[in-house]
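Only one protein chain is missing; all other protein chains are in place.
Labels run A and B following the written order; every chain starts at residue 1.
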């Protein structure tokens, strides 16, 4: 039966040419196919990175109280949407355009080459835009349950249009850190340290939630939906297989992307296990929230080194990440920084750790592989500089917001919940829920 | 170490041939590889479209009351399952077989060619079957909370075996609209207008939910689980990256699928942002439900034009989609059509809009690109005809059901909830839930 089909795009090279193939025509055909396969891979990876947004949303929502759930989901939804638009209009140009401190051409992709390496520009943009959204959304968790919605929208526009692209330009856009030989394969610093330290300064400037510190002691405020948070962690882990392996930006013979995927998986697994063990020892019970944050810590930590280290090193890096996240959560509680979902230990501290780990475990230039301290020094310098830059620049932004429209909702609204206050809706209509402060 | 491996299928062409390669043998190898890559892509895209079913389920469940949640999920589960079976037995033949009004050969794929373009028939079928399931499930949301389960099963068989394939035949199967030059890249009309207008007529024939219109005023009936609905929207957005880019049905050099992915993302983002702004202005708060429906509206609207327009046009198309969905929801409330999840504004109205937008923004033949009104006229004619055909044919089906086994559950069952009434189970055993009408 001859299928009638008005649906397919032109199928091009697959159709038999009338003229016999030559080595020259075959070379061209293979080149087109390489463009196709590499673009397909980066597009699929971008989809997975996009899907991480659902993971962030569910983790953040699950770890906070029911009364603020719609609020954080709206933030999560909007930061990705605004980041997509901003990164099209200006962010991509700031990040990948020419310039030393910041890029300056390619707004709306005008004038850009059709391909980046062997990837169509549209796919490369989509992949990078999804990264930008991830950096933006990390902050929502740290500042959850008390930040004004309009303030969040302003923050989002600034980080996705300006701060993230500047950091990205330095490291992935040919800027000064790139020139120094700084290595951050998939963004422990570019994405996670940026998001994590922005959350850190934002959380400090916002102050702790009502009822978090009573008589000088930190009080646990339980998350309202742990299964949802758990699902979110699985979605993040799943999406990370786009985030890290996709950063190869080419398929080649598959060795790089496969090693990266394996390392990513092992590091996450190790982080979850060590976090569980440490919290079991320190607190007496294998806490699921901490275990899940341990896996996320392992994922953040392996993001920079995933393509540069062996699987055994990946396990070590993740395992240490799991320890860091538990100690980090306890430390923040001691210094009274109220980070409801652990954004700072997961993304900030482990962003640092992962970046530094490259200097230790890199198979060629790492300290433990006889590479000396040169790379290690560059990694430490780079990640600390970026963290400091983010804290200062985002600190100024948050201060400006605080002194104009205000960062924080009213006491009454915080007690009642931001779902009603900011959005006029409830997350779980019909359910009997105790509203606590 | 030589791995012992009894697992892999024959690896074929990758093994070194004993005889030296010639340009002819290389051409054949590349042809096989193209079949492989294109089939892989369409299969992955089909998986993503399948996964949209989970998105539809969670959105529909989250936006209605807890007491009817199992019911809508069972409908959602069964419509995909039945659509898969129906589309194998008869739907594919009706859609892609030869014939003017309807196809007539290829039942159970018997007699079909092994490939469609450069895609293996199995993959092409899977992709198309998942589309059929999507069209079927749209209706569940509009008719939620009061429709009998057996009536829904009958409806599902009819739409997936007959109505959807007929529309698909006209547009993608070589029918009269295809011959007129009607352009619907991934189905704003074929899938979304079909599902949306079927929901429209079904909702009207079913009547509003008890308690929806009191003393002439529409009463808001809040959804019971907004985080679940939010997750559903993210899953839909994620799955749409299979729906739209997969409709290239070939990888080629990757440019088409990458542009489609980027446009899809930008349109969704723009739709979410404008819907939020419009509802903020009209109602006073940035409502999350409406924002999410705005993103879905952007996705529906870009489905027809995604491969034919620039990213800037995609932003405009999505932005207008976001406005349409808010106004559409308000309009339906005014004319007392009770569509609990917004299926008609999202899929019906934006299916129309997206199809018409091709006539405006098509880079070659669009009105705004100097292409005149020819394409625009064809688009308007095509989408209106399809919508009318769906309303009439499905209206007759729903009337026939109403006059035989009945469309609507009893008043007592509606008050008590369809979970108990139709399925003998509860969605949230152990939770304290207020059952409201």
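Here, a residue touches a chain if its C-beta (ideal position, glycine included) is under 8 Å from a C-beta of that chain, and two chains touch if they have at least 3 such contacts.
Note that this is a predicted model, so its numbers are computed, not measured.
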Touching residue (missing chain; options B:78, B:180 or B:205) = B:78
Among listed residues A:163, A:235 or A:317, the absent chain is touched only by A:235
Sole touch to the unshown chain from B:53, B:189, B:274 or B:355: residue B:53
Quick one: say which of A:84, A:137 or A:291 touches the chain that got left out.
-> A:291
On chain B, the omitted chain is touched by residues 1-14, 16, 20-23, 26, 29-30, 32-33, 35-40, 42-44, 46-47, 50-51, 53-54, 57-58, 61, 69-70, 73-74, 77-78, 80-82, 84-85, 88, 108-109, 114, 119-123, 125-126, 129, 149, 225, 228, 231, 422-432
What residue numbers in chain A mark contact with the hidden partner chain?
-> 23-24, 26-27, 30-31, 33-35, 37-38, 41, 44, 48, 65-66, 96-98, 103, 105-106, 111-113, 116-119, 171-174, 178, 222-227, 230-231, 233-235, 237-238, 241, 245, 247-259, 261-262, 265-266, 268-270, 272-273, 276, 283-289, 291-292, 295, 307, 311-312, 315, 428, 431-436
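Quick note on the criterion: only the chains that are shown with their structure count from here on.
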Cα superposition of chain A on its sequence copy chain B - rotation in ° rounded to nearest 5 | 120
